[in-house]
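All protein chains of the complex are present and in place, except for one that has been dropped.
We just call them A and B in the order they show up, numbering each chain from 1.
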Amino acid sequence: MVDITLNQNSKLGSIDRPNSYIGRSLTRDGAIRHLEGGGKFVDDLILPRMVNSAFLRSPYAHAEIKSINISDAQKYPGVIDIFLSEHIDTVCKPWIGVLSHLGEMRSPEQSPLAKKIARWQGEAIAIVIANTRAQAEDAIEAIEVDWVEKEPQINMETALDKDTVVIHKELGNNLFWTRTVEQGDVKKAFKESSTIVEATLDFARHTGVTLETRGIVADWDKSEKKMSIYHNGQAPHMMQHIIAKHFDISEGLVRVISKDVGGSFGIKVHVYGDEMAAIAASKILGRPVKFVADRLESFTTDIHARCHKISGKLGVDKNGKFLSMEINDLSGIGPYSMYPRTSAIETNQVLNLSGSPYIIPNYKAVGTVVFQNKTPMCQYRAVGHPIAVAITEVLVDKAAKKIGMKVEDIRKINFIPDDQYPNKTPSGVPLEDLSHQATMNKLLKIMNVPDLEKQKKLDLEKGILTGIGIISMCEVTNPSPLFYGVGGAHISSQDGASIRLEGSGAVHVSSSITEQGQGTEAIMKQIAADQLGVSMDTIRLTLGDTDATPYGGGTWASRGAGIGGEAVLKAARTLKNNILKIASAIMQTDIDTIDIANNSVIRKNGGEGISLKKLAETVYYRGHEIPQGTNPELIATSSFYIEGIPFVFTNSAMGCQVTVDQDTGLIKINKFWVIEDCGTQINPKLVEEQIRGGVIQGIGGALYEECVYDDQGNMQNATMADYLVPMACEMPDIIVDHVITNSGRSILGAKGAGEAGTGGAPAVIMNAINDALSSMNKEVTSQPITPEKILKAIGKI
Amino acid sequence: MGKGGEEFIMKSPDFCYYEALSIEDAIKFKSNDLESVILAGGQSLVPALNMRLSSPSCLIDISKIKELKNITKDNDFIYIGSAVTHSEVMQNKIIIDHLPVLIDVLDMVAHPAIRNKGTHGGSIAYGDPAAELPAFAVAANAEIILMGLNGIRTIQASDFYHGLFETDIQNDEILTSIKYPILKDNQKILFDEIYRRHGDYAMAGVVANIEILNNEINNLKLVFFATGTKPEVALKTSELIIKDGYDYSNVKNMIKTELDFESDLNSNAEMKLHLATILTNKILKLMET
Partner (left out) sequence: MQGSKNITINFIINDEIFNNITVPVRQHLGDFLRSIGLTGTHIGCEQGACGACTVELDGKAVRSCLILSSQINGSVIKTVEGLDDTLMKKVKEIFLKHNALQCGFCSSGMLITTKEILNKKKKLNREQIRTEISGNYCRCTGYQSIVDAIEEAIEDNIKDI
């Protein structure tokens, strides 16, 4: 693809200066440790006196625990102790997964281990502490539980029916949350519409399947009353706060360390009962306790996502202008709302985001979220986007086909024009700096739609069903305090960065953003080196340690570059200014006459400069040589959060070409294109790799992935052999190109890029498949789109 | 996972290990300890142990017994020792020259790293209904050679499979080799399967043994896998095709009468019936090329 090695943002300085790194696809050198086998993952850690753990988990979706007998199990070799809810609760306070700013949410208290009633298959009941994991598992087999099975509430569609089992009696019914958004007069606008199209789409549950499963080592040090947590999470400071709060430990005495994380995608940003139980066990035993989920536990206890049924309606006038849109979304979230983000946000995003690329003056969206006896559901990569984008783009295609317009043309006439921002989504959420027209135009050009159409015709003559799909979408990135903070959750929307010049001339950067492989280390180094005027190899970085980095939100909602990166930029500029002030004093020259480049303070019009090493040495060891009253600070710390709007949106356009095999129902994705606008690209290669990885995850949801449950709430395919993740053979190469519209909310101008692929791919694949089926007048409406569903749709089975 | 009542466990139970020095040694051990099981490549057994789906007293490792690791040929037959790995079969000169279709079949079995350990005999002995090799052995009219306390016996592959993971192997017996008849000049084995991801067990698959006489099918044996509880021969369907050629509805109806379809997580019975029908057509088309 076009190699954008050029810095597109004039606020960042000229691109031909030395150490101009922002905008270049530099190699992620730090990643070499993984290729040498030197990554530091939680399960790699062995501490003195550390013990392992395993959980007895509910084999039933809904069952009462009449009694538990652990006495035999306790005698097993290697077993140190076994704890039930009543023991764990003595050190850990329960939590409730609700927020206050989105209307009433109702979810009961939750403790680390289930008490009396288990509410999903896989819910932790007892934690066995033993020398090895295998020994802990041996003991689990010897725990005797007297279970009384209860009727499970599985189906979200009947969750609110009168005679349905109520999971939490005290709530009266199975409703967790509901919200209605209304703009304009939908009823009237539908009446005025010359054409109305409707669709109902289903999205199965799927899950994150991070290759590294969830893991934690909790180390309670009685002598210092300090809890050290090694955790493969995404938000160390959030965990610090939560652990302090629920374990009654002074927050300053909780240290959370999150080094290498083997994929997270939102799975690892929530509070899980089993992890809390491991922390509790450490606090009770006064020794380090490790818990690393195995794959079975991962499938049944990592949060699931999606699980939506959405119906929508779009009204257009005779020219194809959108007048009115209405959606109704139902989602099932398992028996509890997750803590602390709640399980309402996916639905909330569906309500916020549907229709977002377009001007739709009248809009109504209703969301209903209900409880089920299944694994809890919560935020996973591209929260809500696949549903919102699919319902919108499916309806748009339908409208185009019904009134005989080209699918690209109907989009073009309804986009919010690129020159009309700031603007709002149909739901009323503020939008700025977007480029749907430019991205779509670029997409259509590189796809070469006329050629694709020709090929489609030729294929059809040979009996081959080929289809083309396009979509446009907005992606939520860089959330502001208006996202969680306003609702009472202690989730920082601010991120901090600290940069110091050391005596050796080395520059040390620390940031509250963590690394999950997306390239945080690389981009933070690029920003710092670029803004400071030093070479990349002078920079060292500390991430993921609450004792060592500034406070901040961490890595989620595609916020690392835009928020954490801006903090690094600001800190670098402050430090640069400090350095220049010191240098001007030492060099006896005006600050305007000097600059930093190639690790030295230089005189702009030539002449001898001073290396940063020498300058640092002077400050640290020979301060007496510096004029008195000079500020000697060679360290600067900055913070940043988004002000004034809830999110910094990005946009992208995607296209794909698929072939549907009429005999087998198999789908082949031949080609896939993405045009992405994430503002300033700090490292274009890394942006593209986020897009690609995201698209493949989106393809997973669209075609393969599903947590299959039987009618008793047992997950049927909780292994990597049976749950189908995308593997290399079936995946396409993805062409990525860019449009760049900088965000006006920061100097850096970067937005996020991590989730668009996952958010958009399901919609564009569905549109392409339905385009392929259109010659037979058939369609599919349920994801994953399996061969079976295709064959059913076309009447072959 | 599945029904309630199972544990969430991924570490093997405790068992002991015995490395057999010879076939006789292994047989002796096995007949002395009825709770012990044979360990060949471990590519099916160890995953099952990791999930504690079984808890044997002891594993008898036969993977290092030399006599089980040969591929030989005489005038009429090829013998594949049970402990020969899939990868070794694929690289073997005798197989390349005389039974190349087996290489195409093995290409669909799992992934290279699993084929480097998984054995021919292990796959045949395990009898996974979705596995390729059992169906291949049945289609190729192979004989299974077993050795036990009473010596050697031979059984037709088609008689070897009784039901879901049930075979004719007796408690004291070990599968020592598989005997494949060398194909005649006018004979072909063709194979196809439908899968969602390369290397996965198929949604449905077929192996066909075809004899051509004067440009016509003289003899046809269709063996389906990943459709029911074991590889199944579709005799009447073969006859129908020889007589009338392929017609979707006729073939589907016939297959339905003679095969027992069982849904699995990959596809339901209805889908499998459809795919079996489609596969029959694919095989006939392959034959023409």
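Here is the rule we go by: a contact is a pair of C-beta atoms (placed from the backbone, for glycine too) under 8 Å apart; a residue touches a chain by one contact, two chains touch by 3 or more.
The structure displayed is predicted, hence computed values, not measured ones.
S.K.: Would you mind spotting which of A:217, A:686 or A:791 touches the chain that isn't drawn?
M.R.: A:686
S.K.: Which listed residue, B:34, B:113, B:164 or B:235, touches the chain dropped from view?
M.R.: If we include the chain that is not displayed, B:113 is the one touching it.
S.K.: Could you tell which one of A:85, A:174, A:210 or A:664 touches the chain left off the display?
M.R.: Touches the omitted chain: A:210.
S.K.: By the contact definition given up top, give the residues of chain B that touch the hidden chain.
M.R.: The missing chain touches chain B at positions 10-19, 25, 28-29, 32-33, 36, 39, 42-43, 46-47, 49-51, 57-61, 63, 87, 110-114, 116-117, 197-199.
S.K.: Residues of chain A in contact with the chain that isn't shown?
M.R.: Missing-chain contacts on chain A: residues 27-29, 31-39, 41, 43-44, 134, 208-213, 260-263, 265, 294-295, 516-519, 685-686, 689, 692-697, 719-721, 725-729, 731, 733-734, 757.
In the analysis below, only the chains that are shown with their structure count from here on.
S.K.: Return the distance between the CA-based centres of chain A and chain B, expressed in whole Å.
M.R.: 43
S.K.: In the complex formed with chain B, which residues of chain A make contact?
M.R.: Against chain B, chain A makes touches at 54-57, 59-61, 63, 121-122, 133-134, 137-138, 140-141, 149, 294-297, 299-300, 663-664, 666, 704, 708, 712, 714-719, 721-722, 724, 727, 729-730, 786-788, 791, 796-797.
S.K.: Please name which positions on chain B make contact with chain A in the complex.
M.R.: Its residues touching chain A are 1-14, 47, 51-52, 194, 196-200, 203, 265, 267-268, 270-271, 274-275, 278, 281.
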